[in-house]
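Left out: one protein chain. Kept in place: all the others.
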Amino acid sequence: MIRLEKRKEPSKFWGIANPFLAVALTMLAGGIMFAALGKDPVVAIRLIFFDPIFSETFGSYSRPQLLIKSAPLILIAVGLAIGFKAGIWNIGAEGQYIMGALFGAGVALAFFPQPGWYIFPLMVIAGAFGGFLWAMIPAILKTRFNTNEILVSLLLVYVAERILAAMALGLMRNPDIPGFPGSRDLRRYEAAHNAELFANTGIHWGVVAALVAVILAYVMMTRHMLGFHVQLAGQAPRAARFGGVSPARLVVICLGISGALAGLAGMFEVSGPGGQVRIEFASGYGFTAIIVAFLGRLNPVGIVLAGLLLGLTYIGGELSQMMLQIPGAAIQVFQGMLLFFLLALDFQTNYRIRLTQGERA
Amino acid sequence: MILGSINPAVLLAALMVAATPILLAAIGELVVEKAGVLNLGVEGMMIMGACIGFIVAVNTGSPFIGFIGAALGGMALALLFALLTQALMTNQVASGLALTLFGLGLTALLGQRYVGITPPRTPKLDLGPLSDIPFLGRALFTHDIVVYLSIVLVAAVWWFLKYSRAGMILRAVGENHDAAHALGYHVKRVRVLAIMFGGACAGLGGAYLSLIRVPQWTEGMTVGAGWIALALVVFASWRPWRALAGAYLFGGVVVLQLNLQAAGVRIPVEYLSMSPYLITILVLVIISSGKGRSLDAPGSLNRPFHASS
Partner (left out) sequence: MKKLLTAAVLSAALATPVLADTTKVGFIYIGPVGDFGWTAGHDRARREMVEHFGDAVETTIVENVDYGADAERVMTQMAISGMDMIFAASFGYGPDVNAVAGRFPNVAFQHATGYIQDHPNISLYDARFYEGRAVLGHIAGKMTETNTIGYIASYPIPAVVSGINSAYLHAKAVNPDVSFRIIWTYSWFDPALEADAAETLIEQGADVIMQHTDSTAAIRVAEDAGVMAFGQASDMVEFGPNAHLTAIVDRWAPYYISRVQAVMDGTWEAQNSWLGFADGIIEMAPWNDRMPAELQAEADALVAAIAAGEYHPFTGPINKQDGTPWLADGEVAPDVDLATMNFYVEGITAELPN
């Protein structure tokens, strides 16, 4: 009988080897799928994993794009990971992302068309506040009424999506173009535009914010008392309570941080790459970031790598559609495989396979 | 305003139909969550059922076999989730989300050649004189068999959880897996079975859309029904009959707003469509703030179990 035995310490070797093994397995399984679809598997996989970075034709454009695509995922995931470590489950980042975008865009639209250096900083504050506020709903319900935060934060995503649609069709609609849904294009409003900071690098304020968040999170988790409390609460809730960690305070802090970061991500997106408030603005970053957080093993550095890897498959997926005419659905399946392999192989980091006699559990 | 044109019996009949797919998926997820597992992949399993059910029904010519295929399709995807979360100890939230992504992509591929085809017709159940009863006949006795099946399923799950020994074990596993394990129950086996049941139910719910409600196959055709089913389980505070009531309430809100619109009443659709979720949150607050915690959120929900003995 095969059984898993929990390792005392996570395996360093498997921790590093697994992602490579998972990618290799995905290439194998995905390659078989592409071949079954009548596409050259070698070319397909090269387009997905290598061309966005190394291709002479696409690389110089795709590399910066990788940052643009990955930055919101990383920014959101870093915040989520702190909560996840403490056993606080915010799965409503998508809603907080939307509310951050709406608050940020709301500030911009209120000031339009005034110029002013202070407008963008105000939008940043508003964006973070919007996400924070939306995350405070599950936080307060959890601390006051012991309501499950997983479910409340998830339900609030649906509410936020509908508020977004209502805003795009109503209050925030561009008054200059009667009848059409969608707000003004913030990229055309200089004071509110989250533009590239250096030409052709893809680096905008959202990328900077993601980087800062990663560093701060890393410092907090390894050097700061709060990080210690978070770890303790996640691993030994009872010990944490005896150690003077207030669970209520931790809930508010963790949900607050993750909400604010998700809100920031939404704000940087709507004022930059996304451009405007529109019905279809939310494209699932908040949910994908949850996967990124786990692929990165809730570790800030791991999250950066996971975010970049996922971003790569998006951009490479588009390239393979374009160059090889692989259906979009096949790319989705391919990404699904990658996630499954990454998640599945991770057990080796924490568990050891043992052969035992008889059945135990 | 011409509210007179809204016929309550028809409204009732329509909301039962609108509620059936989410009810089927929700009752399955309810059992899964009762066993302490949170599977966020309901949408993925539903679309799998919609697709496989459609393909099987078209190829065999029998909607009945189609529904069996749908249940198996949903179950197959659920097994993948079970393998990941139960055997390989992956995180349930991440695995569930990945499952939805995978399911949506896979079905779009599998169903490619089935777009634009009309599936074999599922006959309505002939209940003879029952359907001639004024009001009730039209409201309750003019449906296809799956509508009744979903209600029977609710009753069965209710009985199972409340009165059967197996149901008692399942609840124990969901409430406190360490205690259940100490009592000698097979925590993982119970959970895998529950996950498979959840997948089968979600598959049936999806097939109800592709074989009866719509009926056609288009990729992504569940358009979020799986997520509504998840909300529904919470709304029901994990009680089967409340899931039925909740599904009819959700369905009712949709059907009512359509009726009001058609009758020429100006209603803010965007805001009205939020109401089921807000109500659900309210219900959640009320049940969780109450003193007794008899049948609400399973204690081990979303907590991984590993027998460390």
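So that you can tell them apart, the chains are marked A and B in the order they are listed, and the count of residues begins at 1 in each.
Just so we're on the same page, contacts are C-beta pairs under 8 Å (C-beta built on N, C-alpha and C of every residue); 3 or more make two chains touch, one makes a residue touch a chain.
Nothing here was measured: the structure is a model prediction, and the numbers come from that model.
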**Request:** Check the options B:Met221, B:Leu244 or B:Leu301 and report the residue that touches the missing chain.
**Result:** B:Met221
**Asked** For chain B, which residues reach the chain that was dropped from this view?
**Response** 5-7, 10, 14, 17-18, 21, 108, 111-112, 115-116, 118, 209, 213-216, 218-221, 223, 225, 254-255, 258-259, 261-264, 266, 268-270, 273
**Item:** On chain A, residues whose C-beta touches the chain left out of the figure
**Value:** 20, 24, 27, 40, 42-43, 45-46, 50, 54, 57-58, 61-62, 65, 68-69, 165, 169-170, 177-182, 185, 187-188, 269, 273-276, 278-281, 283, 314-315, 318-319, 321-323, 325, 327-329
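In this text, only the chains that are shown with their structure count from here on.
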**Where chain A and chain B are represented by their mean Cα positions, the distance between them in whole Å** = 28
**Prompt:** Which chain B residues qualify as touching chain A in the complex?
**Reply:** 38, 40, 80, 83-84, 87-91, 93-95, 97-99, 101-106, 108-109, 112, 181, 186-188, 219, 227, 230-231, 234, 268, 270-271, 273-274, 277-278, 280-281, 284-285, 288-289, 297, 301-302, 306-309
**Asked** Mind pulling up the chain A residues that touch chain B in the complex?
**Response** 4, 6, 37, 89, 91, 141, 144-148, 150-152, 154-156, 158-159, 162-163, 165-166, 169-170, 287-288, 290-291, 293-295, 327-337, 339-340, 343-344, 346-347, 350-351, 360-361
